[in-house]
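Can you read through this structure? Questions will come right after.
Showing just some of the chains, left in place.
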């Protein structure tokens, strides 16, 4: 488990069901030196205090590490071996505070800032979608306004709830209010209703976001959506993937599932279209293992992480 | 929980995981006055005595109520807020008799008749598909012959079994024999084999029904099927949705699942095509919670109920 | 569902799997008048924000309501029909704030105070064990210092964690610090290790509490423990039952299970020994339905609630 080489434990030598679980059986980043050498750090943010329905996302980093024992490195579409292209390591978990959402976001922000300062692209595994607030703040403070490709069933531009300004459905509103985005470079994919009110769809459009519903994906075709992704302008881009953009058949293990979603293959195709964008950070959120079945949700998350790693620019550390 | 206003409990005030479970967090219809004011009453029919394989549908009303805590009212495709358009309430459950299918159907019939007499459109949540017999009889006695849009893996025109004329696969045969239908306005969608014999497909066609298999949906396209739906003639229409029209990946929690089914999104698209039909009653049957996983089947049922509510005519009470 | 008579829905008339779920199929307390007439109100407190390991207790009120459909009223040991002895109703759920433990406790406190002010003995169904803080504060403000019978695997006298003074393992420390208890009338039953340090057992003893471990129960016998319960002095007593006092075989659905616990029968026997104490409030906490299997944990909780109702004094409203 030394990080000297950033290689996966080989499943043909050491069986995949054996060994300490790290993301993709990669080395654990432990020393200052490890972080300096790494190109990408996968960081767990096991917090679910912002959840409005089913909790459990606090166990997502553990279970995604577990299923990532099946994760391999060569991506045929891009013809690249992601762990040869990039030095990737497991950065462990942020020490979050279960019942204090503000302190938790500070902890996440500082951890992500540490990675950015070490020229390590952060790949964060939540946790609920409020964890993105901490990550995005760090990215904003490092890079300034960003484009966003946001996969989700929900727009997450929702108002406060129960008197709380922050919960797991607010990061896109808060980011907008705080000036973190280049609004015309914000794309929300997988959105679907029913909604609480017509406002739910109007707000992001008023913010300048480009909302792509599942109806749009299916009725106008994947190619049309890929074009929208490719049309995102220059500058840093944050990729945030809420597993509930997938249909509950593909991702039952999540807190607020919505039927009528994307299938895994569609999501993979769309992430592939991000090749060439200046991705500076990415996250994978809202996997809730207590509601998963046979690990299929965690495994879908592993595949999404693979797709992300394949489109993270080879030269990512150069502009970090 | 007063029904004075027919509003949902607001999830941004009262968390969705809290509170007594009623359908869509709507008021419970308790008084004569409640029923008179309501446009639509959602009624549970928790009976599974007609099941030929896996039982459990008796728990469907409870579990669909539970997952409907996630149900919202604004439907973007139709641009309508269903709970503003219609006054909807929860009518509780019929007091069925677990081991007496005939008495149960009488109970259901009388309960549905009560609703119809109060100008309340009945939206019945079974129960197995034999519960539709009670509901349809009430509708027939109120309106006369009806068109039917029937989503199912099975045609339910099957012969008696084990010496019993009535079981959960017979309502379409019985309805036909009793003259409840306008046969040319009967559409069966999602049908697929293998079958017990070639007769299984021949019988409904001989009855004059229009059978649309999953192969038809996929090979001729959704638009073609939508056209068939829209071609249904004037007059009252009954919408019966057996959750097993969906593939087991989308609806594992059912009694007689059949692989190779529709996905949720396809089903939603097809229900949307019913806008404009004179829907006078609808039901959602065959969800079996003991076989569900993480509530995805119940949740798919909730989404179907939302789609149904969105196509129930605004003026439904006018012609009731 | 009118509360005029405080009777359970009869399972031999209306099947137990049918109907809106309320605690024990009792009427929902809806009007001022209902609360005034009731002797006991069962109140849900669906909060799990104080949990240190597995969340999910937010769904306990729903699932305990569900399994309480099997709950009956005649208790043979005490030869009493609890729902004849006492007018009991379902008070619904407190509107808690998922990510704000302080506001949540205020909400609970006010709700419980409302019950006490209406001479309604509160029987609270958590939620995690931090919910007891809100309940106990209301009881303290109403009655002054109380005795406590506390069933638990843990002493809950633990120090702050992650910089937070309040979490689900602190109510007995906080109560002690705030002077809520008559320490010599505090009994903790079911405690077992291993512990974080020897301090875990020393602290409650230093507080003056009487700690009864599972070893004590098994090695000195149930009768000895019953004597300790009966020796509790005059004055108001709070009964707090953490389901994890039971062995995980009997209560898998909980957040921080500890093997080597009591079995259900032992727990019931011990609660029976409380007959004659001046119980003024009781709670049942830490059931976590996502980790339950076949509802056995929720059902054990239902049985505990039955045992509680049987020892709640007939004249409870007289000294309330």
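So that you can tell them apart, the chains are marked A, B and C in the order they are listed, and the count of residues begins at 1 in each.
Everything that follows uses one rule, which is that a residue touches a chain if its C-beta (ideal position, glycine included) is under 8 Å from a C-beta of that chain, and two chains touch if they have at least 3 such contacts.
This is a predicted model, so every value here is computed, not measured.
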With 3 copies placed, total copies in this complex: 6
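Keep this in mind: only the chains that are shown with their structure count from here on.
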Same vs different contact residues, chain B with chain C, by half of numbers used: same
Distance between the centres, which are taken as Cα means, of chain B and chain A, whole angstrom: 38
Residues of chain C touching at least two other chains: 58-59, 95, 97-98
In the complex, chain C residues that touch chain B: 1-2, 13-15, 17-22, 28, 30, 44, 46, 58-59, 61-62, 65-66, 90, 92-98
Sites on chain A touched by chain C in the complex: 48-52, 54-56, 58-59, 95, 97-101, 103, 162-164, 166-167, 290-291
Residues of chain A defined as touching chain B within the complex: 52-54, 158-162, 193-198, 200-201, 213-215, 218, 247-249, 252-253, 256-261, 263, 291-293
